[in-house]
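Just one protein chain is left out here, and the rest sit where they should.
Labels run A and B following the written order; every chain starts at residue 1.
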Amino acid sequence: MQLNQRNNIIGALTAATCSLLGTPAIAQESPSTAEPWQFDTAILYYGESERVTAVEGVFSASKDFGNEHIFSGKITIDGLTGASATGAVAQPSAQTFTRPSGKGEYQIAAGETPLDDTFRDTRIQLNGQWTQPLWQDYRVSSGVHLSKEYDYLSMAVNANLARDFNQRNTTVSAGLSYAFDSIDPEGGRPVAFASMPLRSDYATDQAFDDAFDATRLSGSDDKNTLDLMLGLTQVINRRTIMQLNYGLSVVDGYMTDPFKMLSVVNPQGLTQDLLYENRPDSRTRHNVFWQTKYALDSGVADLSYRFTTDDWDIDSHTLDSRLRFNLTQDSYIQPHFRYYQQSAADFYRPYLMAAEGLPQFASADYRVGEMTAFTLGLKYGMLLDDGKELSFRIEYYQQNPKNPGFAEPGVLQDLDLYPSVKAVMAQVSYRF
Amino acid sequence: MSQTPDLPEIELSWQGDHYCGRFSAMASPCELLIDSNDRKLAEHLTTLAFYEAKRIEHKYSRYLTGNTCHRINHSAGKGAALDEETYKLLCFADSCFSLSDGLFDITSGVLRRAWKFDGSDRLPAPQQVKSLLPLIGWQKIEFDANRILMPEGFELDFGGIGKEYAVDAVAKKCAELVPHCSMLVNFGGDIQVTRARRNKQCWHIGIENPDSDGRANRLLRIAHGGLATSGDARRFLYKDGVRYSHILNPKTGYPVSHAPRSVTVASEHCVQAGILATLALLQGKNAESFLTQQGVTHWIYR
Partner (left out) sequence: MKLRRLLVIVLTLSLSACASVGVKPWERDLLAKDEMSLNADPLDLALDDHIYFSKEAASGGRAFAGGGCGCN
């Protein structure tokens, strides 16, 4: 065959095919394995009663460039406003706190859990990931992560290698991720266990400002996180697939929350002083994650369990189940239930006793204390033409912090030191 | 019309989000995937597919007597009447013959008398091959819309396009009945999708497709269009360290050297993909560059 003839083959063949099949001879692109861009978007409202409200928008795009060379990118923007628990305990009388910036004060009424209502932050997050096959049966994936907010920057890179065995029924993977976080809070980071100065204790503004500045460290601090993950995915049968992951996470650096404090109380339970918290600067955590998905005749059952343990003595158990029922060919509902339980960190103290010396580390943040939490949710999805999907999700999330066994002196017995946190999430997603 | 079986031997199963109808035709497992949850419709479509496949099989099989293929092959010197469908098939074969510069030739089936690709080392005697060459040559055949006239001893073999044509014909029949429903016709790895599925999903099918390690299975995702595979890794001869593929050059009567073991091509129509795959095999060591030049998605196993 001549070269110039070759170029005409496809055209002539198309014409011949069309007259054979009696189909109109429209010039059509030959189908390729490359698929069009797929976009996923979602907007989430998260609202805690009397506390934080957040709105988060996500736009993600992915494309298979053919032969499983896949790029995916994601932009997340969220805005957060509202109040967050400071760690200080409620008192029978009103309390006054200095704002974290040192500029101004706020009052907390008698019997109320102290909340700092100055939170207002906008965050932008970018993710990019590239996945492709590498010689036979291997797949590599690599990605970057960037998250930036006013006082916080997080950057991460990850890489993952997976190998398929047994006709792709078994996949073994190993991945590594390194993250660098930098924090530079407004007003500086508090000196560990420094006492919170109050304006009323000082004669002049200048004297107060000097005292406040003395509790602050200038500049930023950072934290390094190294994650290792080993995964095993196994197809069990035509309906069942199972995954088992082990993760090791080593964190080194600044993990103290600059906005959290501890109340120092006397034997009557009355606050004598407020100290900024101090957490260890290293943490090693192990994760085991197991997930099973089962294809029902018209739906999917998804069950996962996660166990984590770390050298802060926090052990956690998480059970998550999603059951998808296809109502019709084009719609489904998916109830969601999640149960979470964690034990307290060894340095967790709901408050400090004035008579006792300072521990090496302490935090009254309920998030490192003992708690249980559950989530109940329901999702409704509609499959539209051309692979578009519109879905709505509503979830109720409740955290129930618990006393891990601290005696409650005096007035603290009558106050709610472990208030529940109740939140509602509402989400709309659209895929096109 | 040739005989049609009385009862369709079909099997229907619900696959979670679509129906799958199965039957056996053209010496292959055949399946029809239907993007619908209407069982009656699925049964109806599978029955339709079954009868259409059997009709084409019976009409063009060279193993049957009394059918169109047999009638033409035994009309040597006298001429035979043509119906419209057969005329169109011959026109298509004619285009393929000229496009391939004579490499694709539906009269070359007579070479099978000499070549038996059973994995052994029994090559035919050169004399035997040579004696068959005068019986090959599409250019010696005269045909028009009504009649075909073949020289004495000539035979037509629709094997090279019959199955792919049947896939397209079945897809077309089904699409005419339910134009808005996506269906996938799969006759032993030769595939046609009638239209894209709802929800942009791909059809997923496992196909037997020998790769270089001799492993035979692959999961395939196909959204639209057709796909066909030519070649058969298990049909070859092996002598003195040389592997003889079953792809025969009709001009020499001998296997094409350095032919890939199998070629899979994706194209708008199954029959077109099938021809491109076969033409690629006939290019021998140039199979890759040939398909790259045509700009079609393809997979080649050597």
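Convention: contacts are C-beta pairs under 8 Å (C-beta built on N, C-alpha and C of every residue); 3 or more make two chains touch, one makes a residue touch a chain.
All values derive from a computational prediction rather than experimental measurement.
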item	value
Which displayed chains the hidden chain touches across the whole complex	A, B
Omitted-chain contact residue, chosen from A:Asp64, A:Asp227 or A:Glu277	A:Asp227
Option from A:Glu50, A:Glu149, A:Asp281 or A:Asp330 whose C-beta touches the chain left out	A:Glu149
Missing-chain contacts mapped onto chain B	15-17, 20, 201, 204-207, 217-219, 221
Residue numbers in chain A that touch the chain omitted from display	40-42, 44, 46, 52, 56, 58, 60, 74, 76, 80, 84, 119, 121, 123, 125, 145, 147, 149, 151-152, 154-156, 158, 165-170, 172, 175, 177-179, 181, 183, 185, 225-227, 229-230, 232-239, 241, 243-247, 249, 257, 259, 285-289, 291, 293, 295, 300, 302, 304, 306, 308-309, 312, 314, 316, 318, 324, 340, 342, 345, 367-368, 371, 373, 379, 393, 397, 399, 421, 425, 427, 429
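Everything below uses one rule, namely that only the chains that are shown with their structure count from here on.
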item	value
Complex contact set, residues of chain A against chain B	1, 5-10, 12-17, 19-23, 28, 30-33, 35, 38, 66, 167-168, 295, 297-298, 326, 329-330, 383-389
Residues of chain B that touch chain A when the two form their complex	14, 16-17, 36-37, 88-89, 91-92, 95-96, 99-101, 103, 165, 168-169, 172, 196, 198-202, 215, 217, 219, 221-225, 266-269, 271-272, 275-276, 279, 290, 293-297
